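Take a look at the structure set out below.
With one protein chain withheld, the remaining protein chains of the complex are depicted in position.
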Amino acid sequence: MILHTLNKSPDHPALNRCAGFISDGDCLILIEDGVYCAATNDSSTLNNLLLREIPVFCLQADVEARGLLNRLNPAVQLIDYEGFVTLSTEQTKSKRWG
Amino acid sequence: MKFLIVVQGGPYTSQASLSAWHFARAVLTRGHEIYRVFFYHDGVYNANGLLSPPQDEVNLHEAWRLLAVENDLELVICVASALRRGILDQTEASRYEKPLGNVEAPFIISGLGQLIDGTINADRTMTFGS
Partner (left out) sequence: MKKLLFVQSHPPHGSLFGQEGLDAILAGSAFIECGVLFLGDGIYQLLKDQQTTALASKNFSVSYQALHDYGVESLFCSAADLLARNLTVADLIVTPTLLDATELAAVLRDYDGILDF
């Protein structure tokens, strides 16, 4: 099971590429500019992951710094750095996208 | 659990170094161990002791140094990445006849074997890049 980390906005091809590699049991954390992926209302890629019940997280400090706290897809879960660490211990390895 | 943290982004060029530093602090707060922090690619710029950001901005070199001193962390920068980017300790500066070095402990210059050793012996590897 893989923790996928993504740090690019949806303008970058990273989100679409990453989605093809996410298997059941994996989860995705959006960090840095990756949090913008949860702020658009037309991301079919993100919605497909959520429909597949892939857990998607956003790093709260990155969300707050970018003024996105009230602009996120409500199905995405906010976590802090300690939560990020816990996710990385729950998954067996990590893969960086960006 | 033991973590290897790999930093591939330069400070003030991308957010990678800052994210990695926050993550490292959280690893320790959660009671886990940091096996090593390995700085590669532009990440080696974090070891530059001459970084002098304005006082109201975080000094990432100092932030890493303090975290390492307070928690006895190993901060390793890759020698090949470092030398070509002008990141040298006093020994390397003398060897290459440069007027000064800009790397001091707790940052250590070493080889890529330390990256591979880390991935093998840590329980988790987390990479932060630009």
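Should a chain be cited, it is by its letter among A and B, assigned in written order, with residues numbered from 1 in that chain.
Just so it is clear, a contact is a pair of C-beta atoms (placed from the backbone, for glycine too) under 8 Å apart; a residue touches a chain by one contact, two chains touch by 3 or more.
As the structure is a prediction and not an experimental result, all values here were calculated from the model.
Peer 1: Given the contact definition stated above, which residue among B:F3, B:F23 or B:Y40 touches the chain not shown here?
Peer 2: Considering the complete complex, B:Y40 is the one touching the chain left out.
Peer 1: When the complex is taken as a whole, what residues of chain A touch the one chain not shown?
Peer 2: Given the touch definition above, chain A has residues 2, 13, 17, 20-23, 93-97 touching the missing chain.
Peer 1: Of the residues in chain B, which ones touch the absent chain?
Peer 2: These residues of chain B touch the chain that is not shown: 6, 8, 40-41, 78, 80-81, 111-113, 115-117, 119-121, 125, 127, 129.
The rule is short, and it goes like this: only the chains that are shown with their structure count from here on.
Peer 1: Any idea how many Å lie between the Cα centroids of chain A and chain B?
Peer 2: Taking the average C-alpha coordinate of chain A and of chain B, the gap between them is 26 Å.
Peer 1: What residues of chain A sit close enough to touch chain B in their complex?
Peer 2: Interface residues on chain A, with respect to chain B: 5, 7, 31-33, 61, 80-82, 84-86, 88-89, 93-94, 96, 98.
Peer 1: With touch defined as at the start, can you tell me which chain B residues reach chain A in the complex?
Peer 2: Answer in residue numbers: 1, 3, 14-16, 19, 22-23, 25-27, 29-30, 32, 123-130.
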